[in-house]
Every structure is written in structure tokens, then in C-alpha cells.
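With one protein chain held back, the other chains of the complex are shown just where they sit.
Presenting chain A:
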Amino acid sequence: MEISNLPISPSIRSKLLSKGYTSLSSLSSISPSFLAQELSVKLEEAVEVLRAVSDTTTSKSAHTPNGIIPGAVTAWDMLSEEQMQRHISTGCEDLDAILGGGIHCKEVTEVGGVPGIGKTQLGIQLAVNVQIPVEYGGLGGKAVYIDTEGSFMAERAYQIAEGCIYDILDKFPSNSREFLSCKERLQVNNFLAGIFYFRICSYTEQIAVINYLENFLTEHGDVKLVIIDSVTFHFRQDFDDLAQRTRVLGGLSLRLMKLSKMFNLAVVLLNQVTTKFTDGSFQLTLALGDSWSHSCTNRIILHWNGNERCAYIEKSPSVPSASAPYLVTGKGIRGINSNFKRARIM
């Protein structure tokens, strides 16, 4: 209820104050002509002032029931929303367990690792798993795959989709009638049709596609996953000014965060590794610097543990740090135990 916060010109504001109108309530019951006479301003300006006053009062009254600010949600409401939220399975049960069910929606997850560890495989697996119908425990959504390196192979996606469908049908014997209709949807071609693929060849294209994503996602409301593979590639070679790179990446990550929150989807960023000289020794860390490490909600690092591939959760607000082994099989990402199970049956 302050005149000082009204969006009116300073000269009019000082005139209002010098005449003694210091609060909005004093202006609520005045006609424009009277105000124009008092302040010796034109009638149109007086009308504008009163319109600004009425705008502020109506917007404020709409906000007060919600608490402090518009759009603020209480943690209790968020908890009930979160408990109903489904997660995207990675294909490996151990990894899903340590992630708290799978990749979370509304969060940005960064996955990094040395070359050949299976990042792209994990990306394609997630793009397939997000399309598992709701009746079978998935999200039933589509995926956007932004490829910067050219490592997405359609044949491999076909293989992984086949493996996924095979495992679903294995797990849920389709006797009941409702499953029959879903079974028709479980075709490999449908799964491949549900992946929107963007091929990016420079960092400007990368920035452009992320800016364009908002429009795209408004049109395609069923997209539940955005994968960027890899987010580092174009930013490592073309940038001379590292400070500018940090700024651009900061802006990029904020936009991705906003997208994930607004459209209730999961964003997965795949990152490369680089060596860093700390404490007198060379260590492997994720690329793009220290500032980038703060731009994601969760961080998973894939590494070799002897002969085994291992995933380690480095950063997460809701689950503790833990490690889980996984395998890259012909069918996609699988856990260690499932492999043994299959061997025993045979």
C-alpha cells in the first residue's frame, strides 16, 4: 500500500506525496477529475494513476491467500505431489534403487564418465524406458534426444527397444484384457517414433535448440525426457573466452531447470571428463569447470571398478551417495543380477 511502489512517473509521485496522499487507501475513493484538479495534471494522467492503483490492489488481494508470494507452494503439497510422481527406470535395478526409483522428473541430472563407459547407451536406454506405458510401471511419455556428437545409432535404439519390450512381456504375462490393448502399443516402431531427434553441429545451434525447446514442448505436451548428448562437446573446442563460456553455460542450465520444472519432465545431460591438477596430482573430473557442477540437481559418475562398470551418485538432494554396478548388454543397460538370473534359467 505504498505510493512509492506504484509504476507511475516520479513527477506525479512527488506531486501525490506533497499533497499528502501517501497510501493507496487514500486514493481508492477519488474520482479522476478531482485528482486531476488537486494535482494540477491532465485528466488522462490522473486516470492512469488510478488504474495503476486498482491494478496493484487487485493483484495483491489475489495473492494474499497463498501466503507470502504468488506461486509459492508449501512443502506439504509438494510432498504429496512427489509421492505420486513416477520415475524413469534406467534398466538396472541396483541403479534404480540407489537413485530412489529412477531418474526423477522436474530435476536436471548430469551423467558423466570416461569414453566408452556407456553414457550414450544409458541415454538411449532412458529414451526407450520413458515410453513404457503407464500400465507397465513407466511414464508413457516421449523423449527428445539432442545429439551433439553424432553417437546416436538408430539400429542400436531398435535393439534396445526390442530388448525392453521383450523384458516387459516377460515380466507381465498378458492374460488380462486391459493388457491386450497395451500390448498392441508395445511395438518397436512406436517406441522409435516417440524419440524426437535433433542433430547439433555447433554451440550456437545448441543454444538455439534449448531456446526453441520451450515452444516445442508446449506443442508436444507428452514429452517427459530431454537428453543432451553430450553437453560439453561444442563448448570445449570453440570457446576462447572461458569466462564467457561459464556465463553462457550458466544461462543454459537455468533455462533447462526452468523447462524441467515448467513441463514436469526430466533433463539428462551427458558430460565428458577432463583431468584436473589438484593437490599435486592429476585427477579425473567432469568437464566444463567448477561452476557447471552447481548447475545440475543430481550428478552421477560412471567409472570402471576393475572390470566392472559402476555408477556413483556424487550429488543429490534427496538420496545418499552410493554406488551400483551395471552392465551394457545387447538388450541395453541391465543390472548384474538379472544377467545371472537368465543364465540360471537357461
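Here is the rule we go by: a contact is a pair of C-beta atoms (placed from the backbone, for glycine too) under 8 Å apart; a residue touches a chain by one contact, two chains touch by 3 or more; residues count from 1.
Note that contacts and distances are computed from a predicted model.
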Omitted chain (choose from "DNA repair RAD51-like protein", "BHLH domain-containing protein", "Glutathione reductase" or "Tubulin delta chain") - UniProt protein name: "DNA repair RAD51-like protein"
Residue among A:Lys183, A:Arg236, A:Arg255 or A:His303 touching the omitted chain: A:Arg255
Contacting the left-out chain in the complete assembly, out of A:Ser54, A:Gln244 or A:Asn337: A:Gln244
Contact set of chain A toward the excluded chain (per top definition): 1-5, 13-14, 17-23, 26, 60, 63-64, 67-76, 78-79, 82, 97-98, 100-101, 106-108, 243-244, 246-248, 250-251, 253-255, 257-258, 260-261, 276-278, 289-291, 293-297, 299, 314-315, 317-321
